[in-house]
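With one protein chain removed, the remaining protein chains of the complex are shown where they sit.
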Amino acid sequence: MTPKKHLTELRGAAPEKRPTVRVLAAAMAHNDCAFARLALASRTDLDKLCEGTYFAVEFGQDPQAFQRGHMFETFVKDKDYAMLIKLLREHAGFSITDVRIRNLHSGAPPNERGLRQRATETRQLLKKIVMRAKDAPNIVDGAVLTCTIAGQTAYFEADGLAAATDGRIHVGEVKSFPFTDGRCDNDKLGATCEQAAWYVLLVRRTLADMGLPPDAVSDDGFIILPMGVGLTPTLLVKNLASRVRRAEELFASTPSGAALPASVQNLRFPAMDADETTRLDTLESMMDDVGTSYRPDCLQDCGMSRLCRARAQEVGSAALCGSAVVRWLPGVRTLDRTVALAAGAPPAPSEIHAAHALARAKGLFDRVLTRGQL
Amino acid sequence: MTDQLRFTLQEAARLASETADALNRGDMETAGRLQQEAERAWQRARKLGQQHAKRPTLSKTPSVRERTIAAVTELDVPCSPKLIAAYCVARNGEPFDVRAIASIRRDERRSWNTGARRDTYLVPALEGPWFVAARGRFALSHWPLWQRIVGPLSPRADHLRVCRHLVDHIESVGQGTAEADRLGGLLAEYARSVPGALESAPGTELKLDLARVREAVLEELDLLEVEDEGQRRQEAERAQRTLSDTDQLWGGAVPEVIGHSTR
Partner (left out) sequence: MSFQAMLAALAHVEGRAQPTALYRHRGLSSDPLCVVAWQLGAEPYSVGAIAIGRRDAGFALFVPGYPLDRDLHFAALLDFAKAFCPAFEGYMRGPCESVLHRGEELVVPMELPQIVVANAGTIHLLGRLGRRLAYLSTTGANAADTLLPRLGRHLMWIAEHAQVPGQQLILSATELLARHYAAALSALEAQSLAAMDAWIDPPNGAHGFHAAEQAERQAVGPAPAPEEAQRVHALMKTFNERRAGRKDPKIVRNLANDLRMLYDDMTVATWRLIWKVIDRERAKTEAASVQRRAREDRIAYARHIQWMLGPAEGRRKTRLTPRTAALRLAELEQANRLLTAEEAIDDPLRMAPHVLAGKALAGEVIGRDDVRRELIGGRNCRRPSVTLRTQEPCLVPAHTELWWTTNAAGREWLIDRVVTSGDGSVVTLVLQTNRFDAEDLPVIGSRACFSQFNTRPGYELILPTEAPWTHRSASPSTETDLDYGDMGGNAA
């Protein structure tokens, strides 16, 4: 079986995840988890695999939130990107004739074939832009970029836009959290810049594949947000250089897995119509085989997180408490061992450093609780 | 109502034949009286028939297809369903269900496939390197190929052409009419992104100055028009070389791409 067929087999009848840049960014944030890497490579959607079980994770976006986001994005793109053109002219220094548009969503079927078609045309357009061709677009919507995942060419749809002028490409993201009094929610802005940085990285890699200069993609990304209560849009210019560097490091550190490990070749993600017990059993045995790497922020990103968390709790992994606690317990494997060391158990060589501090801490704690003073 | 008409006509016919009988008998007095009654019955029937005819029948109002084609004809550029619907509503105030356009699209292709040839068909605009059918943009089959092709500048240039047409049309129907007001609202939305077209002091009502709008629209269109048409004509030549006649109307096929090389 070809590796590609392997991956399709691996996914089996489990739901498929539409590969977008956002999905890649989220997966890369967890690239230390072999299970997550497997899901990315096989394009398996983990969001709902635990549905109906004790460990179900509800990712459903509030329909109201979806509506607001959709409404704002539609407003910005309405009438052939009229508002976007206005913003680019007013806030990003685009000239009045920088109005060439290519919407790659239009005319491409929403399937794998359509993705490849769009990827082909994306490359043509990128070349035109970098070579400053006369008919090079200034706005590209729905680009599709490629990169190598698990030794295979994977296609990723851009959720954002690309805006180009004079041979320079800027990535743009449209979001619906508000920008008021010169400020906005910093966490949400950070997450948006993160997605934009991955888009920058993918476009640069695509350019490099084609032998074109990657720095044609600017470090400055455009973030389009509504102002105040209404939907009047504004455009922020944000420098993404450090985020792109981090993304590049993450990408480089991902185990390339040109060939899938032999152990994986007999695995298959469970189908949704399997009953809860079977699904959980299959998932758990896959986790035992492949390995996972639970962290508390998995809870926001992955449909397996509750199951993973429960497994972490069974073994008493310190990751349950977050990275800060893990850093304070170097060489100590579990929370149970932590308490044993604190109670005075003889430490193993790797545990000596932590054991001493833990014993002191426990001693003080007990003393204060019994005596009411230090 | 038709019962009454039928009854009246039968009455009139009965009276007419009785008049004839009376004449045959030579009874002039009765014949005269009966004839007058028959006349009155005919008049009643005619009146009823006229009233009946005055009520609008389905065949008299334009169909969705007719309205769509009329709109695209007037706008004279490839249009999105949203624009078609908004324009139709603004023109005559009658509601327009934008979803109907999707079924028109399917029906047009079907009708073409049967071999029947109407005056014109609603066809998709063509775009991209393979001239595929654009999603959500419609042209008319009798237009020259270059006008049905969408180039990179075309969305913006056509947007400006629509603004220009709206300005012209509002002036022709006369400002202050209901239609002009509706069209004015549509124009305000469209001209919002044209620099210098709309101006309002913050907090005050937006006032539409047609002359200013036209000037601003033409100023921007001027920068794009020649290049846009040039590109479209050039692409049309290429399409004629590479596409079949049917594909030149309905869109080309997408080549099957095997894969891309990556590092």
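When the chains are written out, they are named A and B in that same order, and each has its own residue count from 1.
In this section, a residue touches a chain if its C-beta (ideal position, glycine included) is under 8 Å from a C-beta of that chain, and two chains touch if they have at least 3 such contacts.
Quick caveat: nothing in here was measured; it's all calculated off a predicted structure.
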Absent-chain contact - pick from A:Thr8, A:Gln67 or A:Ser350: A:Gln67
Residue in contact with the excluded chain [from A:Ala163, A:Leu189, A:Val244 or A:Leu329]: A:Leu329
Candidates A:Thr44, A:Thr206 or A:Thr338 - the one touching the absent chain: A:Thr338
Residue numbers in subunit A that touch the chain omitted from display: 58-60, 62-69, 75, 176-178, 180-182, 227-232, 296-297, 299-300, 306, 310, 313, 316, 318, 320-322, 324-325, 328-329, 335-336, 338-339, 342, 354, 357-358, 360-365, 367-369, 372-374
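Keep this in mind: only the chains that are shown with their structure count from here on.
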Inter-chain centre distance, subunit A versus subunit B - centres from mean C-alpha coordinates, in Å: 47
Complex contacts: residues of subunit A adjacent to subunit B: 79-83, 85-86, 89, 96-97, 99-102, 105-109, 113-114, 116-117, 119-121, 123-124, 134-137, 146-148, 153, 205, 208-209
Touching residues on subunit B, where the partner in the complex is subunit A: 127-129, 132-137, 151-153, 155-156, 158-159, 189-190, 192-193, 195, 220, 223-224, 227, 231, 251, 254-257, 259-263
